[in-house]
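Note that one protein chain is taken out, while the other chains of the complex remain in position.
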Amino acid sequence: MITAEGITRTFPGRGSMLHREPVRALRGVDFTIPDRGAVSFIGESGCGKTTLGRILCGFEEFDGGDLIIGGQSMKALPSRNRAPYFRRIQMIHQDPYSALNPTRTIGQILADPLELRARQTGASSNWAAERRAELLGLVGLDPDYVVPRYPHMLSGGMRQRVVIARALTVDPEVLVADEAVSMIDVSLRLGILQLLQDLRAKVGVSVLFITHDVATARYLGPDTTLYVIYRGMVIEHGSTDTIIQHPAHPYTQCLLSAIPVLRGIEQPGPDRLIPLAPLDERSQPPGCLFQPRCPQAADDCRAAVPALTTGGDFVQEHACLHPRTRSVVATASSGAG
Amino acid sequence: MSVTAALPPEQLQQAVTRSRKVSASRWRLLVRTPGRVISLVIVLFFTLMAIIGPYLYPKNLPINSNDIYAPPSTAHLLGTDFEGTDILALIITGARYVLLAAFIAALVTLVIGTAAGLFAGYYPRSAGRPIMRVTDFVLAIPGVPLLMVLATIWSFGSPQQMGLVLGITGWGGIARAVRAQTLSLRERGFVEAARGLGIPGRRVIATEILPNVAPYVSMNLMMQLTGFIYTEVGLFFLGVVKYSSSNWGVMLNNAVFQADALTSTRALSYLLSPLICILLLTISLVTLANVGDEIFNPRLRRI
Partner (left out) sequence: MTAPAKETETSTVAVRVRDLTVCFRTQEGSLPAVSRVNLDLVRGQITGLVGESGSGKSTLALTLLNAVPAPGQVAGSVEIDEVGDVLELRKGALRKVRGASIGYVFQASQNSLNPLKRVGKQLLDLGRSHGERDSRALVGRARALLDDMGLDATRVLSSYQHELSGGMRQRVGIVFALLLNAHVLILDEPTTALDMLSQAQVMEIIRRVHESRHLTTLIISHDMSVIGDLADRMAVMYAGRVVEEGPTASVLATPRHPYTRALLTAMPRITGDIAGAKALPGRPPDLTSIPRKGCVFEPRCPLATPDCLSEEPPDTYAGDHRFACFVTAGEAQ
């Protein structure tokens, strides 16, 4: 189980030497990833969700707050001792091509971590070859076909499966899928999503799914939770189905409103919302961060940053002073196929 | 021309005929075109000449004062020099110094430069800093003038000595370039993944980074070889480095300054023979340079 408490991260920011504004990528994020669970982070680009994923894998430092992996606080450990903990969390990158070394075959790519493992546990290298075949089968690939090939000879979906198999070589607890299906053909996406779902059941791994496409977050299996992130803050959090059907925060409602509606088989939600302005990463509004773009902002929204609470019509936590029920998601038209 | 060039963009990465053996031999690439075959033959020929040449002739080549600057004939295929020594013999025995020195120099720059670049790039904040200080120092050393100064006190009797000096002063450029590539490769998904999987740094450098800088390094190696050949030939030609027995550079020096080969046709063969050998060798090396890219980059291999 992974718990994050109040994670903050500020980047020094670009600009000239005289005028460099720091960018607050994360402003105190709390989340929990239960064992065998599935958690999704959604938000537009630049909201900090990718940074959060990278912090979780140990590729980025966090400036404040704490990350507790398997009961051990990372803040309490010096950097060089953290590696074994972060090894339990493996990243599935967005680009399945650059995630695999183009000069090595799939067999070699998978053999590396497995042989390392074999040496550490004293197992034979035969074990490594067998385990490799086992993992490839687990992710739905034919070992005989895939092992002698180079990455550029496989489709995007197959490469992504290889990346997942490689992540599984160290028996991780969490797979962080950062836009893992965005660069794959639509017809192949469901396969990867269902694979992640299967792995939760078969191998006991949990999945952190980072995406801007909310629809994909529905296909990770039962009991999935969703965190909506805006400019480094969690502004809504709860069960995926609840949030999609009954979003509380206007930003979530904007995100869901933006989903294209299929003519002939879907009707648009009647209360769809559009943000008033594009995202300005440098603005520092008083009070609620979303207020300058919010179609329903009121005066007290400028007074203080709303805290995450439940209440009113909504069972999920949300950070809005005036949440209102809106029907924004498309519904199936009558007479549809 | 080739399969990959003929395909539309979206097919480019998927176009491998499934019926062929997947892991084709990389070394077949060396003989893929006639140009490469000829270059390979030339390089092998001169290498053999360098290795075996001196054994074919006595240590001191015979001189014949009656037959100086003779034009090519059946007795002397390339003519004779100012002492009446057969030019062909001079060429064959003179190859060793030139090639050996260049080879040693290239080897030294390859090993030191690549290692320095890899470690400086992979550990930019720790080992990287001192390595780059040293690299900058080496880059600032003017190689040729230094050799010229050293030549006043050191006669560079053996090719190993010259090769070593050239190498030790010349690895800066390759270190810089390899470091830059390593820095950017370090951020690529597969390198990050390898680190995340707990693979130790040295192994990551060897298996993930090195194969990806290998194309650059191998091309650079060929170009460095030609550069070193020109440097040493130039040094001998200028007469800066005195050498007792002959090599191609010394031959050029003698031809131009003793036989006035640039103004008269008396010793044309004496001038042209080493010149043509040098040209053939360097052109062949350059032609083979881009094979390196294909050998190490599976995507470019047009199997």
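Each chain gets a letter, A and B, in the order it is written, and its residues are counted from 1.
Throughout what follows, a residue touches a chain if its C-beta (ideal position, glycine included) is under 8 Å from a C-beta of that chain, and two chains touch if they have at least 3 such contacts.
Quick caveat: nothing in here was measured; it's all calculated off a predicted structure.
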| item | value |
| --- | --- |
| Sole residue of A:158, A:208, A:234 or A:319 that reaches the chain not shown, by the stated touch rule | A:158 |
| Full-complex contact with the absent chain, from A:7, A:56 or A:244 | A:244 |
| Identified contact with the non-displayed chain, of A:256, A:289 or A:319 | A:256 |
| Missing-partner contacts on chain A, residue numbers | 44-45, 155-158, 185-191, 193-194, 212-216, 218-219, 244, 254-266, 274-275, 278-279, 329-333, 335-337 |
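Here is the rule we go by: only the chains that are shown with their structure count from here on.
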| item | value |
| --- | --- |
| Touch list for chain A against partner chain B, complex | 57-59, 83-84, 86-87, 90-91, 93, 95, 98-105, 108-109, 112-113, 116, 148-150, 152-153, 155, 163, 166-167, 169-170 |
| Sites on chain B touched by chain A in the complex | 13-14, 16, 22-23, 188-190, 192-194, 196-199, 203, 207-208, 211-212, 214, 296-299 |
